[in-house]
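Every protein chain except one is present and positioned as in the full complex.
Chain nomenclature is as follows: A and B, assigned in order of appearance, with residue numbering initiated at 1 for each chain independently.
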Amino acid sequence: MAGSVVAVAAALLGYFLVIRGLTFAGHALSNVGFAGAAGAVLVGIPPVYGLLIFTVGASVIISLIGKQIRERDVAVGVVMTFALGLGILFLSLYNGFAERAYSILFGTILGISRDDVIVTAIFSSLIIIGLGILARPLMFSSFDSGVAEARGVPVRALGVAFLILVALAVSVAVQVVGILLIFTLLVGPAATANRLTSQPARAMLLAIFLALAYTWLGILLAANTVWPVSFFIATLSFGVYLPVRLLSPRWWGSESRVANDTL
Amino acid sequence: MTLFDLLRQEFVQNAFLSGTIIALVSGIVGYFIILRGQAFATETLSHVGFAGAAGAALIGVNSLVGMFFLTVITATGMGALGKRLKGRDVEVGMVLSFMLGLGVLFLSLYTQNASHAVNLLFGSILSVTREDVVLTIGSSAFVLITLIVLYRPLLFASLDPIVAEARGVSVQFLSILFLLILALTVSQAVEVVGTLLVFALLIVPAASAVHLTSRPFSALILAVAISLFSTWGGLVLSLIGHQPASFYIVAITSFFYVFSRVFRRFYYPRRYREPLHPSREI
Partner (left out) sequence: MQDLKIHNPAIVLENVDVHLGGLAILNGVNLSIGAGEFIVVLGPNGAGKTTLLKLLLGLIRPSAGLLQVLDRTPKRGNQAIGYVPQHRVIEPETPIRTRDLVGFGLDGHRWGIGWPTRSRRERIDRALKEVDALSLADSPVGLLSGGEQQRLMIAQALLTDPQILLLDEPLANLDLAHQQEAVSLISRICRTRGVTTLLVSHDVNPLLQVTDRVIFLARGHSAIGAPAEVINGETLSRLYGLPVEVAKVMDRFFVVGAEL
């Protein structure tokens, strides 16, 4: 149940991530989340709060750094690795070092409590609603930032708001797939969908469908074997993406770099 | 124990030996990664390395060998597929997460012991064996010699591929070669700082260096210097402070990066002109 709502939110956000060429930032945010969670564990508060603080903070920083693509990738990476470095510091200061790290990194969806489910569901719904409100201006500024800006769309603020939403999603999705594999749920369905259709509405629906499918199947498969859930989701995600990518020669040109100067 | 006592211990010697060589190579390769804009490919290869190491542990082979193997294969694939992989981050990212998933699988099959995972992810320079050191020297020598031979054409092809091709440089061939070198270097860097932090050792020093100078050779030397300094500093601090070496290394390189950006903004303010729109001429 918790997985489903998260999956939907992730898929939708992922669509925009792919379009805006921010996939690396998505990966970075999930790694930053790790540091947040570790820090929270160290201080003794539930990991979710640490996650939220760090990821939202990082997303704001990332939105404000670097305009050119080349430099942006590096800057995002620096933020990410520094946060990760902090993460490992926190963890080593904490005694239950490795086990805790493992569970944060790889997810523990099969051990989620009722409360967690409710919190997750609420957050995810908020994210979906938030995205719904932002949807049109966000689309506009993702595809055509110059014109959007001229029309009065607050392109920059939107960029920041969007990344904050991503940060929230990351914090929530951690429980499903763990930090390392959030990318797979965020980007996989969206990337696959984008290969199959260029109509935004259809792409988003397809992404949602795929994300849900991966999550349910993943949980099912993992429940019956010893293998981790996140592995199944990652494999399904990639396994579907690969043939789609290879078989659909349709190429948009620089499809992941549509808006070069916005974040 | 003083530092000198520590240095007499084999594991410390191994750590410094490996660390130095790897930092040296990483600085040089990192410079080219920055020029070619292949930061994300580097990140991917490090995750591939993770899967390779985990898989190797599963079948009982030295993890470095496992990493070499899988990263080289992936690098060849990447080379064959894309011209320069610049901006192809969706594809590359998908491979990344899949590899991570594989690694997770292998690990969980191999051991439910989480500390092995942490070592792979965050580095274990202080548990490097003599055997590893030998492997490192071997592959680093190969990488260094190749880079020396390829220096000029690689620089040319990375910065000016169209004219380079016209001048007889086989740009595609060099791209594949470079990815192979990258694969080997990444695998080694994983040993020092782990999968998740490869970026810090490979890319950040070079990124800082290019902010400070535009002369190719100077940037290269600077990248190596920062990389070496961070690694040594990290090792020393780790031995004194008992926290993981990778944290200190990352912290030091991050500091250099921030410093380089700040320095550049204040020391060369005129270099911060807004980029000219290509169709507007002065």
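Everything below uses one rule, namely that a residue touches a chain if its C-beta (ideal position, glycine included) is under 8 Å from a C-beta of that chain, and two chains touch if they have at least 3 such contacts.
What you are looking at is a predicted structure, and each value in this text was computed from that prediction instead of being measured.
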Of the listed residues B:L7, B:A141 or B:L159, which contacts the missing chain in the full complex? B:L159
Just one of B:V29, B:L64, B:V143 or B:A219 touches the chain that is missing; which is it? B:A219
Touching the unshown chain, chain B contributes residues 34-35, 148-153, 155-156, 159-160, 162-169, 210-211, 213-216, 219, 271, 273, 275-276, 278-279, 281-282
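Quick note on the criterion: only the chains that are shown with their structure count from here on.
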Gap in Å, rounded to a whole number, between the CA centres of chain B and chain A: 25
Which residues of chain B touch chain A once you look at their complex with the stated criterion? 34, 37, 39-40, 43, 87-91, 93-98, 100-102, 104-105, 108-109, 113-115, 117-118, 121-122, 196-197, 199-200, 203-204, 207, 243-244, 246-247, 249-251, 253-254, 257-258, 275
Contacting residues of chain A [partner chain B, same complex]: 18, 21, 23-24, 27, 31, 68-70, 73-74, 77-78, 80-82, 84-86, 88-89, 91-93, 97-99, 101-102, 105-106, 180-181, 183-184, 187-188, 191, 194, 226-228, 230-235, 237-238, 241-242, 245, 254-257
